[in-house]
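All protein chains but one are shown in place.
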Amino acid sequence: MSKRLLEIADLEVTVQRRGREITPVDGVSLTLDRGEILGIAGESGSGKTLTLRSILGMLPHGSRIRGDLRFALADDPPAPFSPDAVHGHGISIIFQEPMTALNPTMRIGDLIAEGPRIHKGLDKAEGRARAIELMKLVGIPNPERRSKMWPHQLSGGLRQRVMIATALSTEPKLVLCDEPTTALDVSVQDQILGLLQDLRNRLDMAIIFVSHDIAVLGELCDRLAIMYAGQIVEIGPTDDVIADPKHPYTAALMSSVPSFQKSEDDLVGIPGHPPDPESFAPGCRFAPRCAFAQPDCRTAHYDLVEVSAMRATSCIHPEALSPS
Amino acid sequence: MTAFLDVQNLTVEFPMGSAIAARLRREPQPILKAVDSVSFSVERGESVGIVGESGCGKSTIAKAIVGLVRPASGTIELDGTPLTGSRSRATQRKIQMVFQDPGSSLNPSLTVERTLAELLTIHRIVPKEQVPERCGELMDLVELPRSMLEAYPKRLSGGQRQRVGIARALALEPEILIADEAVAALDVSVQAPILNLCNTLRRELGLTLLFISHDLAVVRHISDRVVVVYLGTVVEDGATEQVFNDPRHPYTRALIAAAPKFGVKKQPGKSALTGEPPNALDLPSGCRFRTRCPLAAEICSQVEPVLSGPPDANRAACHFAWEESESKT
Partner (left out) sequence: MSTLLPPMGPPGIEPPGTEGLVREAPLDTRSRWRRTPTKAKIGVGILLIYVLLAIFAPLIAPYDPLEIDPGNRLAAPTSDHVLGTDELGRDVLSRMITAARVDLPLGFLGAFLPFLLGVTLGALAGFYGRWVDSVVMRVSDVMQAFPSYILIIALVFVLGQGARSIIVAFTILGWVAYARLVRSEVLRVRGLDYVQAVRVAGLSRLRILRVHVLPNVVSQALVFLPSDIVFATLALASFSFLGLGIPPPTPEWGAMIAEGQPFIRTNWWLATIPGLVIVGLGLAYSLIGEAAEEALQK
């Protein structure tokens, strides 16, 4: 069985926005191994959400995907796949808003049992039993009673757990998480993150976790990819990327986040704002806001280059960061 | 020294459900005590952070202070003068607010200049001829180009709109600025300059800042003192560094432990705070945190703890706050 679970090469996503075509994701490449947790960090307009959704083809009307996506079904090595074949058969997804992601007209037990019943042909009783089993797995108290309840009767944290249970119901090897804890309180977020870690350990499940919250990603992920303006600008082991960034955007991001530890330094933001896909700068897209930009940055072609084992950056002058 | 802003036993209630339905059932209408006897004070020029999770009442406290919501009981005093439900325009000016959602914080049918000019004119901050210049000065203050005065809000980014929101609040030259989750909806790289701006303004204008947030890291960065709120009550209150380094209330400890921190990996399966907050309409007897508290004991269900602590230290509302050998979890 190959260790490699997912391979994405040169992913490009084009969407329609108010009659115009824009390319918010442009040339994303990454790999994922079984049981690995990969984080994708980025701010608005970075393309991180679209990248995630494109894996399962969940894009708006009129969108196009280009690129090479391969996923390892069963024990085979990664191969091209169709979203329908894998959604519910190896890849599941969890969304940000538990409010809207759960069908309000279905009871919790039925919601969770739906996947197994459709994909594995369980009958009603088996489905119920599996749902309760999953609810225990994700730590929902009183699963028997709760399985008969409606989504609106549960709190945000519980709804998120239900979503996780639903995602797990088809025994996926990969769970895509689109800001699943952003709308939750800190204490609930803590519980959910602990749960995800626990599940990864027990079920050898891989996770791609998309978030704008660097601290959360730092806590949870093995590897971290930083996206800006539709491209991955840096990728590597989480701790290394955070402590020793090789791209000015990463560095700037790290110093704009109020960290729990140091409260003395002034936060350094990034002047300007994330660019709109219709007006991406030529060459390096971060150059207009980059403190270290040099003339050749404006004409540089995007390329994710390995700078050391497991670490890559798209910056052509990463040495500029070393003195600081 | 009397505090600049003194909140004493502030209580805000919201009736829930339909009044008519309750009447028909011959039951009293359920009342939600969003804020229950909250007391704290703020010195002039100080920056105080009010933290808590969603639904804890921190926003309601802010709204009561600024006059958007009427307290059921308790007092709010500004510089010794009580603030009543109906305030004069002059009093109203003194406390202003910056709101959370940049998408709805500006009137879409007014240009930035008109938004600012309206306040300057109605309150006669400056004579009419000087209004345009003052608008320009406000833009300088929030580090926005003056050319942006002609723009409508829909052309501005979230960060720019928040700055305009700050400019609007400052137009009335308030003494206290309340920021209600003012940076929560912004990108991280955009939050930082806004936070820095708040700090700078505080220093340069001598503003008193009340920062409402659920984000502990942000609060730690910007506040001198911290007030921790849980289910409508203050559970801890003290200097920021003291509260963060030596939290005395189990809830504060749990919050700090739960907050993601750079360079600290998550322990699988372990969480700082278990369970869910109890129903606000049906609070537990005694200490309302006891259902989730690792230290809960007999006394906790019988006697509601009071905010207390030795001088020069944080105050905490817990029977065991100051027992020795309490280690941080």
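For this structure, a couple of remarks:
Just so it is clear, A and B label the chains in written order, and each chain counts residues from 1 on its own.
As a convention for this text, a residue touches a chain if its C-beta (ideal position, glycine included) is under 8 Å from a C-beta of that chain, and two chains touch if they have at least 3 such contacts.
Computed from a predicted structure; not experimentally measured.
Among B:Asp6, B:Glu77 or B:Glu118, only B:Glu118 touches the chain left out of the display.
Across the entire complex, the residue among B:Asp187, B:Glu236 or B:Glu276 in touch with the chain not shown is B:Asp187. Touching the omitted chain from chain B are residues 66-68, 87, 89, 92-93, 95-97, 99-101, 104-110, 118-119, 122-123, 155-158, 165, 168-169, 172, 187.
Basically, only the chains that are shown with their structure count from here on.
Chain contact summary for the complex, chain A toward chain B: residues 43-44, 141, 155, 157-158, 185-187, 189-191, 193-195, 197-198, 200-201, 212-216, 218-220, 239, 242-243, 252-253, 255-261, 263, 266-271, 273-274.
In the complex of the two chains, the chain B residues touching chain A come out as 53-54, 157-160, 187-196, 199, 214-218, 220-221, 240-241, 254-255, 257-276.
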